[in-house]
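So the structure is just underneath, and the comments pick up after that.
Only one protein chain is missing; all other protein chains are in place.
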Amino acid sequence: METLAHIVNGFSICLQPINLWYTLVGCFLGTLVGVLPGIGPAAGIALLVPVTYGMNPASALIMLAGIYYGAKYGGSTTSILIRTPGETASVMTCIDGYAMAQNGRAGAALAVSAIGSFIAGSIGVVGLTLFALPLAEMAIEFGPAEYFMLMLFAMTSVASLTGKSLAKGMFSMVLGLMLATVGIDLQSAMPRYTMDIVEFQEGISFVVVVVGMFAVSEVFQGLEMLLRGTAPAVIRISGKLWLTREEWRRSIGPIWRGGIIGFIIGVLPGAGGTIASILSYTTERGLSKHPEQFGRGAIEGVAGPESANNADTAGALVPLLTLGLPGGAVTAVLLGAFIMYGIQPGPLLFKEHPDIVWGLIDSMYFGNAMLLILNLPLIGLFVRLLYIPRGILYPLIVAISAVGIYSINGNIVDLYLMILFGVVGYLFNKADIPIAPLVLGLVLGDLIEQSFRQAMNLSDGSLGIFVGSRITVVLLVLTVIAVLWPLIAPRIKALKTLPATGPED
Amino acid sequence: MANRIIVGFAVILAGLYLYATEQIPVVLLDDPLGPKAFPRLLGAALLAIAVMLLLESLRQKKAGDTTPTEGSAQSAGWRHYWVVGALTIWTSLYVALFEWAGYALSTSIYLLVLTAWFNRGRWLSNVLTAVLFSFVSYGVFTKLLAVSLPRGILPF
Partner (left out) sequence: MTFKLGFRELSSVVAAIGALGTWGHAVAAEGEAAWQPQGPVEIVVPTGAGGENDRVARFIQRIFEQKKLVETPVLVVNKSGGGQVLSLVYFAKKSPDPHFLLYATGTVLSNQISGRTELGYHDLTPIAKLRCDNTALTVAPDSDMKTMQDLIGRLKGNIRSVSFGGVSRGGANNLVLAKALRSGGVDPSGLKMIIFKTNAQSMTGVMGKHVDAVASSVSAAFQNFKSGKLRILAVSAPKRLTGILADVPTMAEAGLDVSGVSNCRYIYATKGITAAQRAFWENAMAAVNNDEEWGADIAQRNQMQDFRRGKDLESDLKATYDATRAAMVDIGLAKAK
């Protein structure tokens, strides 16, 4: 009851005009940071923290949080239009979102990612309002063995991304896993495959590989086709900018499921929005009646992951607010901002500063609504980007990618790597090797190896640790089902159709 | 044909990777698996995939249906690989000049040349795009977002 009073009081705080204004400012800046590739919400918030000195803490935190979830809305835009993820969690959207744009459905892809983000973002905030404390307990149950099983489950999604040839898909994935091993090894502090190049010590940056292989390779291929005259002059936008009834029907399920998956994954420190969107993609492909459309512009492949990575934001606030533990870079910056105002997130926060905490959480309901209102009219504007003649658009994509990547570390070697991976991506396309498994291998490889070694060290080399808790057993069962699904699914369908065909026989 | 190249590449890469794996120094004895175990597994997996690919391409050859289309697609492609080569070199030059000439200047030049090549004849729109984009994005990043980009030889 007391909590309910605090929640209501939170609304009275976030509804103050000044706080609504800062919610709007935060959401707007977040969208901007999200649209610009490279610079992500962590850097965006860090750069704006100094501006908030002297502001009332509730207003400041409301604005900074707005940048966080606002960036997730913006991140999908460039993924869909120019195959350049504006933010790492949008990488899955590069696959089907870009394919939809090529099919003339850019408007629908942008619309579904905005609507999905709104619905899932709101699901996340409801989850945060109702379950923050019990979920914090769940996050603590996740140790190395549990993380390993989660990553193994995420790995099964590679099978859904392989395309025609299983061997080529596996080749791409193993290359990604190998790239993930470059750098100083976390457990032993020994350099691996760095070839004495200082820049490689922290590993190969995920963003550099993704921008190179998705965006730059697409530019190379596009310019080549332009010169050959086999590329259409302009991508035709077919139909309305909005969703068709059929597209809408197909998107509802993925949005809800993505929202729930994203929120739960977000609660786990160290997993994050990228993993959430990968899991959502896998789930949707597994459940789909037409899995062959995935990778060629299936709207479920946009709706699910985009929803998941927005719900992830609210999830990530759970361990931050209740335990004072930031699960990732963005929440670490937010923690810094809290401390700056003399507010320590953690178990006592909800008792010591209920007004600020609930004001912040409640403001996210309005922020999500503002983002929807802010982003929908922008669709018409963004889609116009596609009308730019390709001879101009393609070079611009390279320049945007370069400035985005340079803005992260200020490192020239990253730009050379971007070109290198652009060439690799181009060759992959020519040889019909899918790119997505490599990207997945690169994201998951490090987590898989390190969590496996952490667990084995803890158990002194016994594999029993992987069936040692309820969570690991559940994840193991899910993984087995996911692996066997292609074999099981046809039988289930056969069983379903049996009664219908039975009487005729 | 293409598959054979991938098989060869996979075998060479696996060999290099496994060799480099053995060069990793190990001084700590408290991690039972150590930094080499997972890479060894990956190297072996890549070799196994090479075998899979080889078998796949042999099966395709037997089926015989894909070879002609693949061949024609490639002969059309080879002639245009030089475009990609030129693009790679030009983009590398851009990156090489990035810090020295500064972001705004190097980007303007990079865009001018590419648009002049691929969007031939429309001088006014090309120049406007190249210069406006470079300087506006420079302003957005450095002034609005306080991200530092190379200033280079220009005074601002």
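By letter and in written order, the chains are A and B; residue numbering begins at 1 in each of them.
We adopt the following convention: a contact is a pair of C-beta atoms (placed from the backbone, for glycine too) under 8 Å apart; a residue touches a chain by one contact, two chains touch by 3 or more.
Computed from a prediction, not measured in an experiment: that's the story for all the values here.
Participant: Quick one: jot down which shown chains the absent chain touches.
Facilitator: Taken over the complete structure, the missing chain's partners among displayed chains are A, B.
Participant: Which of A:243, A:323, A:415 or A:435 sits in contact with the chain that's absent?
Facilitator: Missing-chain contact among the listed residues: A:323.
Participant: Out of A:82, A:139, A:260 or A:383, which is the one that touches the chain we can't see?
Facilitator: Hidden-chain contact among the options goes to A:139.
Participant: For the chain that's not shown, point to the residue among A:126, A:385 or A:458 touching it.
Facilitator: A:458
Participant: Using the touch definition up top, pick the residue from B:16, B:58, B:86 or B:144 that touches the left-out chain.
Facilitator: Considering the complete complex, B:144 is the one touching the chain left out.
Participant: Touching the absent chain in the whole complex: find that residue among A:8, A:130, A:252 or A:339.
Facilitator: Selected residue, touching the omitted chain: A:339.
Participant: Could I get the residues of chain A that touch the absent chain, sorted low to high?
Facilitator: Residues 42-43, 45-51, 53, 139-145, 184, 186-189, 191, 198-202, 269-270, 319, 323-330, 332-333, 336, 339-340, 342, 344-348, 408-411, 450, 454, 457-458, 460 of chain A touch the chain that is not shown.
Participant: Give me the chain B residues in contact with the hidden chain, please.
Facilitator: Listed in rising order, the touching residues are 27-31, 142-144, 146-148, 156.
Keep in mind that, in the parts below, only the chains that are shown with their structure count from here on.
Participant: With chain centres defined as C-alpha means, what is the inter-centre distance between chain A and chain B in Å?
Facilitator: For chain A versus chain B, the centre distance works out to 23 Å.
Participant: Quick check: in the complex, which residue numbers of chain A touch chain B?
Facilitator: My answer: residues 33, 36, 39, 43-44, 47, 165-168, 170-171, 174-175, 177-178, 181, 185, 187-193, 216, 219-220, 223-224, 226-228, 389-392, 394-396, 398-400, 402-403, 406-407, 410, 412, 415-416, 419, 422-423, 426, 430-433, 449, 452-453, 456-457, 460-461.
Participant: If we count contacts the way the header does, which residues on chain B are in touch with chain A in the complex?
Facilitator: Touch residues, chain B against chain A: 2, 5-6, 10, 13, 17, 20-21, 24-28, 30-35, 37-39, 42, 45-46, 49, 52-53, 55-56, 76-77, 80, 83-84, 87-88, 91-92, 94-95, 98-99, 103, 107, 110-111, 114-115, 117-120, 122, 125-126, 129, 133-134, 137, 140-141, 145-150.
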